[in-house]
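Here the complex is missing a single protein chain, while all its other protein chains stay put.
Chain lettering (A, B and C) follows the sequence in which the chains are written, and residue indices restart at 1 in each chain.
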Amino acid sequence: MIVAMLENATEEQIDAVTDAMVEAGVSVHRTTGATQTILAGVGPTASLDIDTFELLPGVSHVHRITVPYKLAGRAFRPEGTVVEFPNGAKIGGNQVAIIAGPCAIENRDQIFTIAKCVKAAGGQFLRGGVFKPRSSPYAFQGLGIPGLQLMHEAAQEYGLMTVTEVMELSQIEHMLPYTDCFQVGARNMQNFNLLRELGQIRRPVLLKRGIAATIEELLLSSEYIMSGGNYEVILCERGIRTYETSTRNTMDISAIPVVHKLSHLPIVGDPSHGTGRRDMVAPMAKAAVAAGADAILVEIHPNADKAASDAAQTLYFDQFEKLIADLRVVATAVGRTL
Amino acid sequence: MIVAMLENATEEQIDAVTDAMVEAGVSVHRTTGATQTILAGVGPTASLDIDTFELLPGVSHVHRITVPYKLAGRAFRPEGTVVEFPNGAKIGGNQVAIIAGPCAIENRDQIFTIAKCVKAAGGQFLRGGVFKPRSSPYAFQGLGIPGLQLMHEAAQEYGLMTVTEVMELSQIEHMLPYTDCFQVGARNMQNFNLLRELGQIRRPVLLKRGIAATIEELLLSSEYIMSGGNYEVILCERGIRTYETSTRNTMDISAIPVVHKLSHLPIVGDPSHGTGRRDMVAPMAKAAVAAGADAILVEIHPNADKAASDAAQTLYFDQFEKLIADLRVVATAVGRTL
Amino acid sequence: MIVAMLENATEEQIDAVTDAMVEAGVSVHRTTGATQTILAGVGPTASLDIDTFELLPGVSHVHRITVPYKLAGRAFRPEGTVVEFPNGAKIGGNQVAIIAGPCAIENRDQIFTIAKCVKAAGGQFLRGGVFKPRSSPYAFQGLGIPGLQLMHEAAQEYGLMTVTEVMELSQIEHMLPYTDCFQVGARNMQNFNLLRELGQIRRPVLLKRGIAATIEELLLSSEYIMSGGNYEVILCERGIRTYETSTRNTMDISAIPVVHKLSHLPIVGDPSHGTGRRDMVAPMAKAAVAAGADAILVEIHPNADKAASDAAQTLYFDQFEKLIADLRVVATAVGRTL
Partner (left out) sequence: MIVAMLENATEEQIDAVTDAMVEAGVSVHRTTGATQTILAGVGPTASLDIDTFELLPGVSHVHRITVPYKLAGRAFRPEGTVVEFPNGAKIGGNQVAIIAGPCAIENRDQIFTIAKCVKAAGGQFLRGGVFKPRSSPYAFQGLGIPGLQLMHEAAQEYGLMTVTEVMELSQIEHMLPYTDCFQVGARNMQNFNLLRELGQIRRPVLLKRGIAATIEELLLSSEYIMSGGNYEVILCERGIRTYETSTRNTMDISAIPVVHKLSHLPIVGDPSHGTGRRDMVAPMAKAAVAAGADAILVEIHPNADKAASDAAQTLYFDQFEKLIADLRVVATAVGRTL
């Protein structure tokens, strides 16, 4: 940590800050400039609440120097993490994976039809929700575990892996038999009890960035999971909240190369939630692949306009098939396969 | 709902949209202008996913006309809600209430000392955390139920009510004997399972606004609780995330009068989390009372710089006592008591 | 315009609002629902300050139905605008154009070396600044018109067109002999006097989106230029301000397809300003092309680390050459040339 003193800080104030740092277990190196004194602290600062030092008399600013995550950092696994699945699919390698499905599972016919379409288009993952977090208590809330069983059957039929959102601790054990990859939704990105519990299982976790979360906070949340021993974490950019209203969220494509620089974890682009508009899904999916995304997650439905949830951002089958064909070309253009 | 067609929409497109609206159970009134046609839909639109209509051919924009909440709306209780507590304290009436305590409960001595100080200053509520949601898995995580028991004893000793954060469904029953008011933290504002469960109990809930939540979303979350039958909901403004970094969050003081206009629920100002800086707590607490806040929530600690959590925003006892004295004058200036 | 009345609005209030609308020259169509009355207004609403109606007694919300711009709208030129330049370059057609150069022109050698590199890589436009808007009054402020003359000579030598930023009305006439395309910077996007003046000349204008501007506001600003008769406007996405700090701005790639849907004007992606980091320029340039950008604007310098301005986001020549080669493949993948 670095403590920059105010220009007019007194020698007594500098001493008091130095003492406080030493008391916190930090070694202090002092640099006295013409106008300003700087105190550099070395030691166990990761667990310190450094904001406290900013309020000591005579202090101008305090900066944290070390990044607050360890296991999620690129240095931990410089070669990058590749998450492998029982059907042979991988997320994080050279191939760009496809994760697709309905926002909500509605019935057997729907999910089997969709699974067939995903497989035919070359996808590896079937994704669907059975517990729906809806802003309004009066909206459709999902089918629960029976819906998940249907999805699991459909996935097995077509050799796909299931991805589905867990909303709460107590659901994990009931979902485990039918879930190949647990999704943690944007609203739960900082549900630390849930993250910790997912660190205890040995099943991949797809962790979505919260709508107001920084990339650093996303990495800290992945650290919660990894610190329990589960290193199979896949991150997901799905749009952040900004002042712009022409899209539901602003999909932060730059999060993809930033994550690749800071972390070894793979990152997925979700243009469906990232834009909230069916007509923006294709250009943003291509942008995500061009920027280096390790997989694309899209919502599809045979009768998209009648989907029980997120209809406005859901693709029809023909739109999905065309998108996959187009993405294949873009992936090749950036040296990947799909 | 209102569907505005594009200027060059064809008669076939207008008919198709009209049919889709009617099929969704909505009565349609058409207005044909010189340049544009408008379709006004009347009926059960609250449960419709209106974004879907925006993607139909020929449509320019779709607007929701009805507000998506009912029980939280001002019209439901025009006179306003006053939440009353067993010790006679009220939140929502003419008196501005004081809620104070440490971010985290650390030990018996600490919480008893603080309870005594809150009472002496004229406060009615003792607030402290025992399950701490920390961004980093390596930070202090709280004492759990034993800590809550300590707080409850201290509160009883001094005639105060306890306010503490619930993080998860399964904690509710264990907390119930010691908790006079459940706090739902900003990170859980859209943890709908938790909200629904809190709707089933009969104990007041202090619901904090999420750092990226709109006021409408805050009211929708309160609707989740109220739709279960628990109408004793108290809202809390505690800062939103913006691009400005000189304060930890940007405390949106205007949320106070906006909530008072849209809803009957009382609203609390939390300048500790709203600013993240001890030296900004007093001016922002005064601003909140001047703007009409029904209570002020502040973090205090006998040795604020050594607090186990949120030290930088925690007041010392003498700062707290001076603040309460100052707030009393401001409350009087706006026709309230404290 | 649509006026939604409150559920408990009285008949007198509805009449008063109707009268106010009629007085403003608007025809009113009334829809009376079970719980709510809606007034649809048809007429010259584009010039009305509709917010006023929102404050009338009994009113819940007011929505503008017509988009507030006309000339910038897609309907005005459904086939799209292609801006053509004397050297044969086009922005807006099938070919993706390349605009490159230093942030600031420093001397003859620098700008000739850069012009040669731009040409060799296949670029068509040489861009450099001579009036630098710097946040700090103590930073380098640019060479002025003599610098522009140098850039013009270099551009002529290599058959390139010049693009440079105009900061103020009075500069236009002095810049005109040496400028093939006037850039309006993000900070001046709503300098309406400047925009109006640029509407009076017949020279293309590259209009950058302000860091807090909505896409609608960007289109309104382009309308200022076009309403003067200058229809050769090129828009530019260069990053917006959000809470995320790992990149200087958040480059809103979705603005590219959104502009293409709403407007006929071409749009350029600027990954240099969009990210502020040299190592993020390449992935974001690829993403912009994949999403449909009509040109890419990048900052280059033979000695990037020593550039007098924006050094951190400036590419070295070899990085630029590799980027152009890579972009050519991505452009082909999305059906464009480069």
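Heads up, the rule we're going with is that contacts are C-beta pairs under 8 Å (C-beta built on N, C-alpha and C of every residue); 3 or more make two chains touch, one makes a residue touch a chain.
Everything numeric in this text was worked out from a predicted model, so none of it was measured.
Undergrad: Using the touch definition from the top, which of C:D109, C:E157 or C:D279 touches the missing chain?
TA: Within the whole complex, the residue contacting the unshown chain is C:D279.
Undergrad: Quick one: which of B:N94, B:S170, B:S254 or B:N303 touches the chain that's been left out?
TA: B:S254
Undergrad: From the list A:K132, A:H152, A:R187 or A:R241, pick the residue that touches the absent chain.
TA: A:R241
Undergrad: List the chain A residues touching the unshown chain?
TA: Residues in contact with the chain left out: 2, 4, 6-8, 27, 29, 31, 33-36, 38, 40, 42-43, 60-61, 63, 65-67, 75, 241-243, 245.
Undergrad: Which chain B residues would touch the chain omitted from the figure, given the whole complex?
TA: Spelled out for chain B, the touching residues are 212, 214-216, 240, 242-247, 250-258, 261-262, 274-275, 279-280, 283-284, 286-292, 326, 329-330, 332-334.
Undergrad: Residue by residue, what part of chain C touches the chain that was omitted?
TA: 20, 46-47, 49, 51-52, 54-56, 68-69, 133-139, 167-170, 187-188, 190-193, 196, 210-212, 217, 220-221, 223-224, 227, 241, 248, 276-279, 305, 309-313
In this section, only the chains that are shown with their structure count from here on.
Undergrad: If you take the mean of the Cα atoms for each chain, which one ends up farthest from chain A?
TA: C
Undergrad: Whose C-alpha centre lies nearest the centre of all protein C-alpha atoms?
TA: If one averages C-alpha positions chain by chain, the most central is A.
Undergrad: Could you put a whole-Å number on the gap between the CA centroids of chain B and chain C?
TA: 38
Undergrad: What whole-number Å value describes the gap between the mean CA coordinates of chain A and chain B?
TA: 26
Undergrad: Would you please write down the residue numbers of chain B that are in contact with two or more other chains?
TA: Those would be 241.
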